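A single protein chain has been omitted from the complex, and every remaining protein chain is retained in its original position.
Entry: subunit A
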Amino acid sequence: MKFAVLVFPGSNCDIDCYKAVEDTIGQKVDYVWHTSTDLSGYDAILVPGGFSYGDYLRCGAIARFAPVMNEVVKAAAEGKFILGICNGFQILTEAGLLPGALRRNSGMKFICAQTQLEVANNNTAFTSAYSEGEIIDIPIAHGEGNYYCDDETLAQLKANNQIVFRYAGDTNPNGSVDNIAGISNERGNVVGMMPHPERAVDELLGSADGKRMFTSILNAWREKNGAAVNS
């Protein structure tokens, strides 16, 4: 299986994503610059956190028009696995690959903290190694992670089981609608989330709960392609 980690000017979690793939599942992984116009060689695309293009105008607004994003849209349509983390989530919503938008945290502060997430849907390629309802420990680091969508969209998200992670209990750190921390598209191959699983892949980092997102993706890919082609 081969992973691409997109790199925009201002990405700062690209190395964490690269290392998470390398260290947790040992698969091939490349950095792919935002000007690239070919993602055909990759099975999964990670859109990392950071401050793409300085987050000028709006988080993700400018990155969404980078040449590589046309290829991400194409890859999404082909059913490839796409995971947007933090700024990556913001970019995927701006690109229209995921519904809704991310607003400034309701408390105005940038928050960098461990958070408890509830796995709301373990029936995705990204979360199959978790149990439904399981509480996991994944850090957040964002100033604009307050997920918003209108009532109609929220009803659709619920009806299609697209809410993947919620902040557990009443710990909602940023004011997100329905405590949403991560969602998927209707097909389930595109996931965006504000918390950082790539920063929770070893107990040394405070938690290893993010590891299973990467093993889930690999397992899903193996199932799809047959274990024989695993490399």
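Criterion: a residue touches a chain if its C-beta (ideal position, glycine included) is under 8 Å from a C-beta of that chain, and two chains touch if they have at least 3 such contacts; residues count from 1.
By definition in this document, contacts and distances are computed from a predicted model.
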Listed names "Phosphoribosylformylglycinamidine synthase subunit PurS", "Carbohydrate ABC transporter membrane protein 1 (CUT1 family)", "succinate dehydrogenase" or "Alpha-glucoside transport system substrate-binding protein", matching UniProt entry of the absent chain: "Phosphoribosylformylglycinamidine synthase subunit PurS"
Residue, one of A:C149, A:I163 or A:L218, that touches the chain absent here: A:C149
Hidden-chain contact residue, picked from the options A:R58, A:K74 or A:K158: A:R58
Interface with the undisplayed chain - residues on subunit A: 57-58, 61-62, 65, 93-94, 100-101, 103-108, 146, 148-150, 175
